[in-house]
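Below you'll find the structure I mean.
Omission of a single protein chain aside, the complex is shown with its protein chains in their original locations.
Take a look at subunit A:
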Amino acid sequence: MSPPRLPIAGHKASLTIAVLFALITLSLSEPALLWVMLLAGCSVMVRVALYLGWYHSAPSVRTINLLAVLCAIALAWFGVSLGLLLSMVNLLIMACALKLMIMTRRKDFLQLFTAMLFLIGCGFIFAQSISALTMYLVLLGLALLSLLSAFAPSLALIKQLRLLGMMFIQAAPIAVMLFLIMPQLSPLWKMPTAKSTATGLSEQVTPGDIASLSQSSELAFTASFDENLPPASERYWRALTLEDFDGKTWSVSQIRRDLRTQFQKQSNEFSPSVSGTSFRYQVIAEPTGQRWLYGIDIASPDGQSANELIWQGHDYQLIAREPLMSKRAYRLISYPAASLNSGHTRFDKNLNLRIPESGNPRTQALASQLRQRFSSDAEYAQAIMQRFADPVYRYTLEPEPMQTNPVDMFLFDKQAGFCSHYASTMAYLLRLANIPARMVTGYHGGEEISPNVFTVRQYDAHAWVEAWLGERGWVRFDPTSVVAPARLEFGLQRALEESGETINASAFDGLYQSAGFTELRRFFANVDYLWSRWVLGFDAHSQRNLFKRLLGELSAGKLAILFVCVLFLIAALLALYFLPSWQRQRIVQHQRLYLLGVEAVASYAGIPRSTQPPQRYCESIKPHLPEAARTSFENLTLAFIDASYRQRASSGLVSEMKQSLKQLRRNLRRKK
């Protein structure tokens, strides 16, 4: 007998799973290849057409097989450059699409359903935010709904939803327990090397780049301080130190990079000498696909797990050992009062004096002119800051392009720009005067979403200057602070308002700035932070801490007891949920035993039961049975009647029936 075919037209479960598949594929649009998505789209169309009854039979297996072979070849071709994980995700989507086209049996449907669960799991590799969680929970609900409507098509939607909700609630405690006690394994695969479009800062800054960045309100990272907060003016988050300047572009020095690689091989990590007040905090960095991390000078990793994650560079930069492909939490300790004067000072100085030989003549002239007036390095630097304090210099996010001799043009002609322009110009002027200087990019400020917790967004990006001033080491100068003091005190918004610009000129600005909206935004930022902190950040380490808090000092015995307890609890919950249906099964078991007995006597006597009730059948077949078998079949029938129709505890009946059945079979065999 062939398995039952699913109805095609108007089969709601098939349509639901097709819609679900379309949604999942859309949510996976980042890792999925374009042609795979097209294939998925086609399959959904096929299914919709079948549902609406435009076509009456699914594509033939032969067509799909041919398509599958072609797709497999194409995927193998692309897979070489994609890497294992992405190829596998694409393979799964492709297979689902093909299956969806030929789904005709319930077995196919169940396979597809299972594959959908895997796809939803795949989604979590690429997005773990709480909004992604909500979306995937909804998709999961939809998947279960399609399963439900496949098995109970006549159930009203509202009842299906209620059942679904009940099951979700029942499953939740088990999920929480499994989440807490399952060993936290490290992933079996490597994430692809870089995101296609890197967001955030960049390792190269040509003044003008950050203009686009500043307008993005995407989250960069969240920081939560244990107790002490650094003063608002000190919240300079260093991300990158740019030491190479070619007249236009600042970039991370290749020499510095090579040196770092060498040090890493020797595990010669930089440990700056620190003193003074300190504060501890945790940073949860959003994925960037890059390796730089954020910290307030002088920052060093706090604790063993942070040490394993972070490499401290000799330029005070914190570098992750693995690129940030997903949210990453780390703990830091910062000493804001310590001087940045340790390390390979001579090397640093030489590296930060390099200037291009030609170009920007007017700036060169200005530098030598200033240098003659101020022989002290500190005074010289102060003079530059003074110069920027002149109101002819404006702060703007929409500077005009400056192509040739950009520093000259900026300094003398345009005189309007944003932090990178000022930082770049100042560092160049310092270098011209033979003072080691470099540009630092990172973030400044942030929004306090709950006490001691800050979110820093991309529009908080900032650039400033570090100059080497003898004993004091690297000293921070922020030319933007004199050009647009509001930028530093109140953030970008205020600075732009003063210069008559807005971040994103749109009709919703009023709404966006209203108190209620700000409150709401803070609330969501806080929820997202808590989610990252406690759920995504729950790793093997925090698991061990949890066990310690529960059990005191850890030992193998205690752990074993904990696991047994939790397993027992889960089993008890499951039993609680399934007991009613098990009891129903028990009665069904009576019937199964009885029907086995009926089968035995019917084949012996040649009289089928057809639709006779048990008692009457027993009467009618009794004369045709041998004496001993008669009694045992009678017993079997009576026990079955007791179990099915009588109001009586049916505990011992199953075993009684089993025994009668065994006797009956033996007696019948003996007579044969």
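By our rule, a residue touches a chain if its C-beta (ideal position, glycine included) is under 8 Å from a C-beta of that chain, and two chains touch if they have at least 3 such contacts; residues count from 1.
The working rule: contacts and distances are computed from a predicted model.
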Record-based protein name (UniProt) of the chain missing from this complex, from "Outer membrane lipoprotein-sorting protein", "ATPase AAA", "Aliphatic sulfonates transport permease protein SsuC" or "ABC transporter ATP-binding protein": "ATPase AAA"
Omitted-chain contact residue, chosen from A:Pro399, A:Gly417 or A:Pro614: A:Pro614
Given A:Val274, A:Ala378, A:Ile641 or A:Val654, the one touching the chain that is not displayed: A:Ile641
Sole contact to the chain not displayed, among A:Asn452, A:Gln591, A:Thr631 or A:Gln659: A:Gln591
Interface with the unshown chain - residue positions in subunit A: 587-588, 591, 594-595, 610-616, 641, 644-647
